[in-house]
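The complex is shown incomplete by one protein chain, all other protein chains being positioned as in the whole.
Note that the chains are named A, B, C, D and E in the order they appear, and that numbering of residues resets to 1 at the start of each chain.
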């Protein structure tokens, strides 16, 4: 079993905000991350798949294909978007780094074939990142 | 003359949008960067000052002081903000990387004493950055 | 279960030196790392916690709180210090990268509440790092 | 148990090419990676060993020794070489990142003593890497 | 005047080899860089243009357009190629980092309109790079 990782990226706006709470409560819990006019990040996304390299090709999955799936299914949906408002697979999900990593894993898993999704690691900044392994 | 550089950073939302134009015109010129719900970036800011190191201290400027000025005057104003709406010294300025670098230079210059501001270099992403030298 | 990581850093002096050995023996085993006048590093510290994101907040732990605990309990004790001499929780511990990662894990674990400490990864340089998972 | 990682690097030429296939078939499967005149990469190699730090030295393995073994046995064989043609331990192996990581693990394991090889992680580019844990 | 930089990259094979010299002479001058089966690199290319930001758009040049020109005219010609053999604008040019930076500058300058090319900086590795300013 070999693990293969592809890095992609997207730039997006978001805020941490629970619509069931008052503005004051959101401000108290999330501080400046709750700013009503949003802020944003350059997100770096690492997708890891695992499998046995094919004897004829030496690869688990064609990286061009893997990159194309991640881009068309995930990062094209997220890039230059507002994560609280505009993304179909994030409806009803608070866009914290933890939730984003998990939602991306669940969404991407639907579209991968011929290899197993091992983990999704998402960097919100150089200093903060979340990783989800599917359970 | 020695050149000394301090790196700071901030995370912000913005869009490229000229309010004198129609939405279609903005879309045509700026593409997805014009998205009305904003997107965002992790900005890295490099401030370079120049001067003669002080014979007693060996330094041009105390980096703690320089960092404090950049933070209080610039990055605290920009961090977790919407650059099109919320920043006093960006009023009326389209928040392109070029304009941001120039506006930060002009704003920061007012508050620096004891050393000369040489340049402001602003990374919008790893792949795009602008630098301004004051003329 | 989602894994969340926070990066912090500190700059410190140290030497590899076993006080039970002669200077010659230390020199033989540790080479230039045993230099009696010390050398130093910019250490990068990655702390990973794990847990279930809270349904109301979407987060495992508030990163501001996590960062505050790591700084007040760990990096403030280590930053601009001599790791052989000045740090309470390193008394009697040879400050190799391996031992530092383990000692930081054990010390930090005392102060974390509401989430589980998964690992401590410590970079001594870009080229050398140690990771400890608690057993 | 503590995990210790050493980073090394090498620059090499390669192509993805299955000699049992026609040029057209190779071109179809591997695209520009099959270019008959080769292309190349700056490879970054992360070797992780695990063990109990020695009570007298605080280390699992002397990093100077570990680095020397990796260099003499692995990266000196690969650096400034053509991975399809010139490397003894890659004979008959398609030099995909997955296969390289596995082949390096198997080769390096023969020469490590006093600590256990945990994994080999190989970056072909910043965006693509493979990791192998030995089974 | 503001300076705007765009980073692109390509992966290529090359060797340092003067065809007017014997193999022994090439080996003596260039060492392992002369290896007849080639080696390769992940090249990072930084293109800097300068100009006055447009009052209506806030930009010097549309980065999407700049990126498209660099890719179509330069990096698509170089990516996954052998720099000694396959590149039209490098015919007769020894592919040292210095010569590559200069040749890319001269080639790219033909295709840029609406902004001035300031410099081309080319990283062969993290540790080696060359920069050319056009004179």
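Everything below uses one rule, namely that a contact is a pair of C-beta atoms (placed from the backbone, for glycine too) under 8 Å apart; a residue touches a chain by one contact, two chains touch by 3 or more.
What you see is a predicted model, and the numbers here were worked out from it, not measured in a lab.
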item: In the full complex, displayed partners of the excluded chain; value: B, C, E
item: Selected from E:27, E:98 or E:116 as touching the chain missing from the view; value: E:98
item: Absent chain, residues of chain B that touch it; value: 1-8, 53, 56-60, 62-64
item: Those residues of chain C which, in the complete complex, touch the missing chain; value: 9, 11-14, 32-33, 35, 37-42, 79-82, 85-86, 125-126
item: Absent-chain interface as seen on chain E, which is shown; value: 16, 18, 20-21, 29-31, 93-99, 101-102, 126-133, 135
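The criterion applied here is as follows: only the chains that are shown with their structure count from here on.
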item: Set of chains whose contacts include both chain E and chain C; value: D
item: Chain pair among A-B, C-D or D-E whose interface repeats that of A-C, sharing over half of the contact pairs by residue number; value: C-D
item: Same or different contact residues where chain D meets its copy chain C, judged by the half mark; value: different
item: Winner on C-beta contact pairs when B-E is weighed against D-E; value: D-E
item: Rounded Å distance, chain A centre to chain E centre (Cα mean); value: 33
item: Cα-centroid distance, chain A relative to chain D, in whole angstrom; value: 29
item: In chain A, residues with contacts to at least two other chains; value: 126
item: Chain pairs in mutual contact under the definition given at the outset; value: A-B, A-C, A-D, B-E, C-D, D-E
